[in-house]
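Omission of a single protein chain aside, the complex is shown with its protein chains in their original locations.
So, chain A:
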Amino acid sequence: MFLLLPFDSLIVNLLGISLTVLFTLLLVFIIVPAIFGVSFGIRKLYMKTLLKIFAWATLRMQRGAKEKNHQLYKPYTNGIIAKDPTSLEEEIKEIRRSGSSKALDNTPDFELSDIFYFCRKGMETIMDDEVTKRFSAEELESWNLLSRTNYNFQYISLRLTVLWGLGVLIRYCFLLPLRIALAFTGISLLVVGTTMVGYVPHGRKKNLLLVNLSQSQHRVSSRVNMKVLTYYRKPRKNRPRNGGICVANHTSPIDVIILASDGYYAMVGQVHGGLMGVIQRAMVKACPHVWFERSEVKDRHLVAKRLTEHVKDKSKLPILIFPEGTCINNTSVMMFKKGSFEIGATVYPVAIKYDPQFGDAFWNSSKYGMVTYLLRMMTSWAIVCSVWYLPPMTRETNEDAVQFANRVKSAIARQGGLVDLLWDGGLKREKVKDTFKEEQQKLYSKMIVGNHEDRSRS
């Protein structure tokens, strides 16, 4: 049984009121400018301050580790072992040359020492391979005060721990509730807005309304995570146009929000249930997107047909596709699936690069579900990314879809500073195909028995 003195209840009331007022003010302060596309530069200041703090924290950690003689784990983005980029043939020839005193002629032959090549190559991949590390979050060179990025989680100094604790407090008690409130507002805005626009008859006015609505809604969503986006919009002509396909590298579901903040696209994807389904249906009311039933996705021809129809209709918006097919950790670009490159439309490549210092946007779908992922997003400092719009590309007459896809992929990798890999992103879940092993075996057989022509000659 509580007996609250009148004095106490007054304080509680005042506290409650002031908190509510503060919150509302914040919401208004953030949402209204978002709708009108105005920015006060607060985020840039926030980022600068954070960077200074991170640099100090990393130095402190290194100094502390040296004092106590600990071994700190230092991440290496370029791989942890020294590798020689020589081919199978060269290496085996090298090995044979170093082992035998007799002059090496080019007759195909087998040596016991050949095994060294395969043995060492195999061990190298066990120590460090190009693909496994792309499916986990990128490792940072300097610590950003989040325990999830600290590989040397041990007690170093009081100041550092206090700072980290402060960071936790700010992120979980201030940023998180704010962002959840913003997220709700954003989603309801989207649903309400698209329903209203759905009643407007087709025409130019409608498209304008749509564009404004979606952009403002996406901008609000951006503020949810304090996204600082830098769009490198070089010439206007690089922006995706109607009747084209916009292609980008995929790191997280947030990519969609980022691109849609700066343009309006028709989305392609599977029909979902639940909250995602509500959002999808709302979006369709306003403008035709291409949503597939799960059963249709397997049928590639059907998919290609629908995409082609959409692209031919010049009044429809450009399609947004992520040809990697899965989320990669934003240090590399993996194989592009050739489906979207077979259609024959103009391709507008877009490169998206996140700065992992403030928060890693990569969604490791095998480790975290959607809700955990969103929670991690909302409790990181900020999401910072750069978007480059590259000049449009079309398929040339003498290249097939796969070569075209690789060309686009290289352009995106070069612009974003990512590693261009030929491996399939599907390796996240499946094993590699045997055809690649056969290629290696073919190369090696040439060395020990030669080609058919050589054999018939000797």
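Basically, a residue touches a chain if its C-beta (ideal position, glycine included) is under 8 Å from a C-beta of that chain, and two chains touch if they have at least 3 such contacts; residues count from 1.
Rule of thumb we're sticking to: contacts and distances are computed from a predicted model.
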item	value
Choices "Calcineurin like EF-hand protein 2", "Trafficking protein particle complex subunit 11", "Pyruvate dehydrogenase phosphatase regulatory subunit, mitochondrial" or "ATP synthase subunit a" - which one is the UniProt name of the chain not shown	"Calcineurin like EF-hand protein 2"
Per the touch definition above, residue among A:F116, A:W164, A:F292 or A:Y368 touching the missing chain	A:F116
Of A:T49, A:T86 or A:T132, the residue in touch with the unshown chain	A:T132
Chain A residues touching the omitted chain (full complex)	68-71, 73, 76, 79-82, 95, 98-101, 110, 112-133, 136, 151, 423, 427, 431-432, 436-442, 444-445, 448-449
